[in-house]
Structure formats: structure tokens, C-alpha cells
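Omission of a single protein chain aside, the complex is shown with its protein chains in their original locations.
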Amino acid sequence: MKSELERSSGKTQRGRRLMDALEPGTAERVTSSLADLDPDLARLVTDYAFADVLGRPGLGLKTREMLTVAALTALGNAPSQLEFHMRGALNVGVSPAELLEIVIQMAIYAGVPACMNGLTAYRAALAAFEGSDAR
Amino acid sequence: MKSELERSSGKTQRGRRLMDALEPGTAERVTSSLADLDPDLARLVTDYAFADVLGRPGLGLKTREMLTVAALTALGNAPSQLEFHMRGALNVGVSPAELLEIVIQMAIYAGVPACMNGLTAYRAALAAFEGSDAR
Amino acid sequence: MKSELERSSGKTQRGRRLMDALEPGTAERVTSSLADLDPDLARLVTDYAFADVLGRPGLGLKTREMLTVAALTALGNAPSQLEFHMRGALNVGVSPAELLEIVIQMAIYAGVPACMNGLTAYRAALAAFEGSDAR
Amino acid sequence: MKSELERSSGKTQRGRRLMDALEPGTAERVTSSLADLDPDLARLVTDYAFADVLGRPGLGLKTREMLTVAALTALGNAPSQLEFHMRGALNVGVSPAELLEIVIQMAIYAGVPACMNGLTAYRAALAAFEGSDAR
Amino acid sequence: MKSELERSSGKTQRGRRLMDALEPGTAERVTSSLADLDPDLARLVTDYAFADVLGRPGLGLKTREMLTVAALTALGNAPSQLEFHMRGALNVGVSPAELLEIVIQMAIYAGVPACMNGLTAYRAALAAFEGSDAR
Partner (left out) sequence: MKSELERSSGKTQRGRRLMDALEPGTAERVTSSLADLDPDLARLVTDYAFADVLGRPGLGLKTREMLTVAALTALGNAPSQLEFHMRGALNVGVSPAELLEIVIQMAIYAGVPACMNGLTAYRAALAAFEGSDAR
């Protein structure tokens, strides 16, 4: 098992860098939290979700975060992760105005309540982003 | 009521142009189909969904179609509309490779079955797009 | 087990009458189909869903069918059951115009694609209702 | 842009009156909150959601609020908006007993957990309604 | 009505025993809470959900709780009920490691955010289980 961990370490590092690009410290926070539960669980996030999927070269990270914000606003099942990806979107160059457009557009595809929930997450993400920016 | 129709005709025209940008003939097809049901229903699509929301200046139509494809792939509740917006995305300049990336990314946020359904829609949209392209 | 069946027969009969009020022949069709799978399964529909819940006195059947159509249009996970309840709604006195209003309203709460799927079911239910009416 | 605002002011006023019928002060609270984000966003709620859809003449506001409560209980994605529409339903004449029936009925169409979440919203809405009534 | 209550009392008792098997005191807590709202509502939970469905002989309670945890993790619409059924699963013999596996598996079928929400519920359920165990 250990040798497989070593083999994947390049992939793990690529995944961790993407996570930290969204918000500094994310890789350490998430992986240490997941490693408490299971030694391989963190790698499902770092290696699979981030390195193997979000790290694919076909789309830039800014575009990918916009897509994730659209999907999580529409699905409405993960408000804290929506807020995280909104902060991530802002951190990788999505403007507050663009982020707001995404949320408004989802009113058409997922309904006005989903849009209103998205606006709540947007306000919180923007406040956190501007707070961190001010530091 | 008639005067209100006239007042909104600029907005209706903007909405119809956006619909036809996604796929020529869409405005006529959708609005005549909806007008059979109710005289105001077509305007909810042309004026509200398209002119007032998708026509907002903050994001380009290519980006908006990518977001719609992400949301409809994640939600999984409207396969024929997903396929329509995939064709629309291709028609406004999203490349097949970019479209495929969106669908793959949704495996992370909505699960592998949602992604597989998205791939089915992608194959159909791409075949239709390439068919229409060949004409 | 047989004695429990007898005890519940009054409830089963009330459930079956409600099913047939939505569309004549429904009780026989559904219960014989479910009885093939499991002897108690049909009673979950007749006794629980229909007699114990839809048969509660607090709301009339017409109102209940309108609520069911709203919910199934919003959820979007059961198109053939949505169409059945639309026919049922028409059969218990919901007008075509009222039914259409429900579907349109859902555009606000579940999005335009859910509404469009509802319109597809509405057209089919109305055609079936008018066809059966003409006989 | 300003002239379009003027043209739509009749529609905006109709939408605002509907919002306040659900709960006095809603129009001001919602539109001022949304206007902070974007000047046109409030009108998507007042003009589109309320005036153009909920204000359509085919169904009364009491019936429409019952349908909205059914849909939001079934969808389960917007608990605070469900609670708002439950208060709105009570304010436009839906009785507490009728409201409870809607929530119970949703156990059949969306499952017992969705119904239980609806009961939580129902208790909160009823407490707020009775509290405001006592004033 | 009273005689029907008597007739169903055997069923009600079977349902209550199942509820208490998941967590001692559940039957009393849930039924008294629901009886405040409506005299028949508690029986929809005890008689239908528990006695008639979860009490069917074809699967053991341990397996059923695992299935419920899978479904509620995937649906993501009822976090407190997910946490309750996770405690119930632990109380009827599902190991913490098995429970964790279920949540991880749902990343494939419902997406990583649904899995992450499930992990939050898992931590809370495990803490409560170990706390009650320590008493």
C-alpha cells in the first residue's frame, strides 16, 4: 500500500496545489480532517476530484469554478461547499459581478428559491473575500 | 393588454435573437408551440428567461451556455433541454472538447450517473451539430 | 395474515374508490400489477397512500390532485405518474386552464426546464382526457 | 433603461402588492435587499415571479400558496422560503389544518423525511403566525 | 375511529418497538410530538413507515438502516434524519467502519459534496454513539 502512495505522490501534489489555489490552506485542512477518518479518503479528494478531474487541461480553473458554482447553486444540497467554491472562484479571478450573474442565471434553470439560496452564499463569500483582501 | 405587448416588443425581439443564436429557428418553434397553450406563456421564455436573464450583459453567451450545461447535467431532470443547450453551446463557440470537460467535471459534483447521462446527451448533441455542420 | 386483510378491507375499499375516482380501472390495474410482485405491496398503495393519506378529510380530492401535480412537476422524477395525476386532476374537476397555471407557476419554484417538462405531460394528459371525453 | 423602469412600474406595483399580501413589508424588505446587489434583480422578483406568474388570473392567491408550499416541501431545498410561504399561506386564508394536510400529503410524493422537514417549517410558521396574530 | 385504533394496536406496537430498537425513547418522542399536530399522524410513522415497510421480514434491520443511510446521504435533503439513522445503524450493529464506507461510496453515485455532507453527519452520529456508549 505504501508504494502505491509514493507512486501517486506527484498526482497528490498537483491536487493539493489546486486546492490551495482556491483558498490557501485548504489542502492541509481538508486532508488532515479526512485522514482522521480513513488513510485513503483524503486521496479521493486530492488525487481524484482535484488532480484527475479539475486538473484536466481542457478548461482553466477560473472557468471550472464558475461551472461548479452553477452546479452547486442549482443542486442546492451543499451550501457550505457552495460558499467555499464561491470564495475559490473569487480567489482565482472570477469577479464579484460575474459570480452574481451565475447565481441569477440559475433562477431560470433551478428556480427562484435556488437562486435566493445562492445569493445568501454569495453575500457570505463576498464578505469573507473582501475581509481577507483587506488583511 | 395589447399595449403592454407592444411596449415589451423590444425585449421580446432581444430574447428571440438570443434563442436563434443558440439554434436557428428556435424562437419561432418555441413561441408558436407555447402560444397554442397561452398567449403570455411564450413571453415568459422570450422576455424573462432570455432577454431579462440570459441577455444580461455581465457574462457572454458562450459562458452562459457552459453554465447551463453544467447545471442541467448536475440536475439531471431535463435531458432533452440539456441536449438542446449542448447544441446551443456548440453553436455559440464552445468546442466539443470543452463541452466534454463540463460533463466530466459534473461527476465530482453530482455523481458518476449524472455524468454518464450527460455523456449520452453529449454524443447526441455532437452528432446533430456535426450533421448540421455538414449541410 | 388473512384476518388482517379482512380487518383492513374497509380501508382498502376506500383507497380503491379514490384510485378509480382519478381514472376508472386504476385500482384493478395497479393492484393486480403489484400483487404479482408481493401480496402486501398493493395495500401500501390502496391503504396507505390513498385511504390513509389522500383520503384524509382535511382537503378535497380536487385540491389534493392540484398539489400532487405541483409536487411532481417540481420534482421531475416521475413523468408518467405526473401525466397520470394530470389526467386524474382533470377527471375530478380541475379545469385544463387551472392545470396549466400550476405547471407555469412551477417555473418560479423549480425552474423553466421543470415547467417545460410539465407542459409536455400537460399536452399528453389533455389529449388523453379529451380523447376519453369524446368517446 | 430609465424609461423601461417607468413602463414597468405598473407591473412592479402589482408584484409588490402581491408580496405584501403574503406578509406586510415583504416587498420593501426583499427589493431593498436585492437592489443592493443589482438594480434589475429586484424586478425579476417583483415583475416576473410575482406580477407575471403568481399574479396571473387563472388561480387565486390562496390556491397558489398551497401549490408553492407543496412544491417547496417536496423539493426540500429552501427551508426558509418554505416557512415564508407557509406564513404567506396562512395570511391569505389557508387554515392551519389545510397547511398541515399539504405537508402530510407530501410524505407520499417526496418521502417521509421531506414531510418531517415540512412539519418543522409548519410549526415555525404557525408559531410566527399566531404570534403576529396576537399583536 | 377508536375501534380502528384498537385493531391496529398490534401493528402500532411492532412499529414502536422498531423505532426504539434504533434509539431507545424514539417511539415516545416522535409519536407524542406528532400527536400534538394530528391524532392520526403518529400512526403514519409507526404503522406505515416502521411496521408495514421497515418491519417487513425480507431484510434485517441492520441491512435496512444501511440502505436508509445510503439513500439519505445521496438525497441530501434531511441532514438531521440522516444523523438519526446513522445513530440507529450503529445501535443495531452496523460498525463505524461500515457506516463510513457507505458514505464514501455515495461520492460515486451522488457526488463528492453529498459525501462530504454525509461525513459531517457521520462524525456527529459517531460522537453521540460513543458518548451514549460511555454512559
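Every chain is named by a letter (A, B, C, D and E) in the order it is written, and numbering of its residues begins at 1.
Everything that follows uses one rule, which is that a residue touches a chain if its C-beta (ideal position, glycine included) is under 8 Å from a C-beta of that chain, and two chains touch if they have at least 3 such contacts.
Everything numeric here is computed off the predicted structure, so don't read it as measured data.
The missing chain, though absent from the view, touches A, B, C, D, E when the full complex is examined.
Residue E:T68 is the one among E:T12, E:T46 or E:T68 that touches the chain missing from this view. Residue in contact with the omitted chain (choice from E:L18, E:L37, E:L100 or E:L126): E:L100. Touch with the chain omitted from the figure is made, among E:V92, E:A110 or E:L126, by E:A110. For the chain left out of this panel, the touching residue among E:A35, E:L59 or E:A127 is E:L59. Touch with the chain omitted from the figure is made, among B:A27, B:A70, B:L90 or B:I104, by B:I104.
On the side of chain D, touch with the chain left out of the figure occurs at residues 74, 107-114.
Interface residues of chain E facing the missing partner chain: 48-49, 53-54, 56, 58-59, 63-64, 66-68, 70-75, 97-98, 100-102, 104-110.
The missing chain lies against chain C, touching residues 34, 37-38, 41, 44-45, 49, 72, 75, 77-78, 81.
Here, only the chains that are shown with their structure count from here on.
C-beta contact counts were set side by side for B-E and C-E; B-E has more.
If each chain is reduced to the centroid of its CA atoms, chain D and chain E end up 32 Å from each other. If you average the CA atoms of chain B and of chain D, the two centres end up 28 Å from each other. Within chain B, the positions touching two or more other chains are listed as 44, 48-49, 53, 56, 72, 74-75, 107-110. Under the stated contact rule, the graph of chain-to-chain touches is complete, every pair of chains being in contact.
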